[in-house]
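The block underneath contains the structure these notes are about, expressed in structure tokens.
One chain of protein is taken out of this complex; the other chains stay put.
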Amino acid sequence: MTAKPASLISSSLTTKALDPSRRGSKFQQNIDKTHSVGAIYSFVGLVRSIGQQGQPIDVLELEHYPGMTETKLRQIAGYAAQNWQLIGIDVCHRIGPMCPGDVIVHVIVGASHRQKAYEACGYVVEQLKSEIPLWKKEIGNAGASWVTP
Amino acid sequence: MTAKPASLISSSLTTKALDPSRRGSKFQQNIDKTHSVGAIYSFVGLVRSIGQQGQPIDVLELEHYPGMTETKLRQIAGYAAQNWQLIGIDVCHRIGPMCPGDVIVHVIVGASHRQKAYEACGYVVEQLKSEIPLWKKEIGNAGASWVTP
Amino acid sequence: MLVHLLYFGALRETLGVEQEDIVIPANSKLTDLLALLCDRGGIWETLQDPNRGLRAAIDQEFAELDDVLKDGCEVALFPPVTGG
Partner (left out) sequence: MLVHLLYFGALRETLGVEQEDIVIPANSKLTDLLALLCDRGGIWETLQDPNRGLRAAIDQEFAELDDVLKDGCEVALFPPVTGG
């Protein structure tokens, strides 16, 4: 008998470009060493070229609350891992200025079966929208405006 | 005024190894040329090393109904694209023999907003389980046995 | 009329047949075809075992027992699918 291995849980912030392909590939390698993972769901959030008021966007700036943002990300990833018995979860959110087409956030969850992975991924994405101290500002020819929920 | 572009819809079967990273990266490039995609959800189904009766698995063999399988995949992808106004969808299912850790199926959907992409991705994955003429056979030391739903 | 039959998965293995052409009365329904096959006796009787959860397709669309067959159609019989 070996003990059930703990989930691989990681969450982070970055100011650099996010590469979902590279992250996804690493994630799969890291969590599926014993081939117990049956399902991986992932979410990629992208900067759109059209803003909330229909205006063209050149830059999206993401302001955050240093310290609290990291803590909340960790809490959400940890809760999801425990609640849905995930084998692994990786959440990375970009902050600072970015351009249309850039990846804002990447969530990956792996579980033995698809239903758990699906629910966990949806949960984390919804929490990112409502429970992480992040604020989006859209900047374009028409000026700058803060996004409202 | 330009006409609303049609969704990019693709579905396929393959006997070769599936690489979700490469497919995901190509998908994002192809569908987000105008930066209108806000959300990409994806699902990767993997072969597990433990079978339905808890037995160790060496090979998973996927039998299919040639012709009907391709048609049903195309119908499901097309329905999802239309029903959730997807900007793009790509479904690729592997058939034939494969090993634990191998990717069985890869689903990627892109939409303007996350809720549509989430629902569409979950729908397609559920349909793959129940509406595509595919049959899994698990082969290991203990012999071979067909998977039941 | 002539019907082209295909068998898949565990059913193909159990019956030991991959495909065959058979002649059946005109206007037969899927259920009539199954009754004919069951009449072969032995292992073929499992085709009407409700616990087996048999599924069928006519010309590559999922079909019901009451669906009517056409001359030259392709009928596939198989267990519940397990893809994804």
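Per-chain numbering from 1; labels A, B and C assigned in written order.
Methods note: contacts are C-beta pairs under 8 Å (C-beta built on N, C-alpha and C of every residue); 3 or more make two chains touch, one makes a residue touch a chain.
All values derive from a computational prediction rather than experimental measurement.
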Which displayed chains the hidden chain touches across the whole complex: A
Contact with the hidden chain (one of A:20, A:45 or A:110): A:45
Sole contact to the chain not displayed, among A:18, A:62 or A:109: A:62
Positions on chain A where the hidden chain makes contact: 45, 62-65, 67-68, 71, 93, 104-105, 125-126, 128-137, 146-149
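As a convention for this text, only the chains that are shown with their structure count from here on.
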Distance from chain B to chain A - Cα centre to Cα centre, in angstrom: 22
Touching two or more other chains - residue numbers and ranges from chain C: 84
Contacts with two or more other chains, residues of chain A listed in rising order: 114
